[in-house]
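Only one protein chain is missing from this complex, and each of the others stays in its spot.
Note that the chains are named A and B in the order they appear, and that numbering of residues resets to 1 at the start of each chain.
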Amino acid sequence: MIQNGIHSILKNNPVIPVATINNAGDIDNQIKKIQSAGIKCIEVTLRTDFALEALRILKSQNIPDFSVGVGTVIHPDQINKVKDIGVDFIVSPGLTPKLAQHLKQADIAFIPGVSTVSDIMKGLEEGFTFFKFFPANLFGGINALKTYGQLFPQVTFCPTGGISEQTFKDYLEEPNIISVGGSWMLK
Amino acid sequence: MIQNGIHSILKNNPVIPVATINNAGDIDNQIKKIQSAGIKCIEVTLRTDFALEALRILKSQNIPDFSVGVGTVIHPDQINKVKDIGVDFIVSPGLTPKLAQHLKQADIAFIPGVSTVSDIMKGLEEGFTFFKFFPANLFGGINALKTYGQLFPQVTFCPTGGISEQTFKDYLEEPNIISVGGSWMLK
Partner (left out) sequence: MIQNGIHSILKNNPVIPVATINNAGDIDNQIKKIQSAGIKCIEVTLRTDFALEALRILKSQNIPDFSVGVGTVIHPDQINKVKDIGVDFIVSPGLTPKLAQHLKQADIAFIPGVSTVSDIMKGLEEGFTFFKFFPANLFGGINALKTYGQLFPQVTFCPTGGISEQTFKDYLEEPNIISVGGSWMLK
């Protein structure tokens, strides 16, 4: 089944902390904040030189019932690298035909990003039904997802981008929103 | 000619009522509202299990000078189904290369959806010049269509999404807007 595995990860984690980690010290600090918020996953963005090492450390810690994901995956080469590390899920900010092909072959839970109706339709043609909606606040926010819910009842979204401690619960009340991504709990 | 037929349908119908029909009772109710508003077409969305049956009933009624269209068409299979029913036009919320290919082969009036400049450029490469701009209110509204009018003088738009009884006339004053879609007249 395509996108096998991402459903349970999102279902178990209504909030996905998106973390940018620059050094080993950041890891303990962020994990502490995440766990004290009762959250059981992390999405480490591939935006720093230290990100892959951070993922290795996090996986080696074997935190019980904790999912370690990777974000900002935009290139097929990155998929192989993070798969070797054993990450639990992959998040992409957008989608291209090439990336879709590699994600499907990777045998790892993943969620690709979409911004527009045509993005969603292209993803559906690839067999995907779970999408990151990004950047949520700049592409219509909750109103867009209400509209997309009418068009695509089979699609489940994880909006990310500009979502805050004040607004995330409103998003989660929508029936087609399973989780939200954000960094407010890491501040 | 590609998109043959959609021009006259849009030209004759500056307002396209977008209807979600759940049962036979809805049909009479909606048609009454549409006709009392002086409108001569309906776009039935494929968002309910009853939608195809609603289209069959509507076509069998043979309402004089009345066009029966179908909306939310996102999959090639749907094109064949609604073509067999004899619908007068097809509306898609977005566009993919695959859907474009099937729409061109279907020999039926259609209008595909676009949200961005690249969407429009891809549609132009397919030979399309009539586009649904959707969701209009979330992607720049009238301001976007003013900008796109400067870039693409050969393109005609039917904006849909968040357009109301208060705003639809402003849209129709733009030279590159031939019709607007909405549901305000069905309330």
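Basically, a contact is a pair of C-beta atoms (placed from the backbone, for glycine too) under 8 Å apart; a residue touches a chain by one contact, two chains touch by 3 or more.
Because the structure is predicted, anything quoted here is derived from the model rather than measured.
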Worksheet entry | Residue among A:V15, A:L99 or A:L145 that touches the chain left out of view | A:L99
Discussion item. One chain isn't shown here. Among B:D28, B:D84, B:E125 or B:D170, which residue touches it?
Written reply: B:E125
Worksheet item: Any idea which of A:P17, A:G69 or A:G113 touches the chain not displayed?
Response: A:G113
Worksheet, complete the sentence: Against the hidden chain, subunit B presents residues 116-122, 124-125, 139-140, 143-144, 147, 150-153
Fill in: Footprint left on subunit A by the chain that the document does not show
20, 45, 47, 72, 74-75, 93-96, 98-99, 113-116, 119, 134-135, 138-139, 161-162
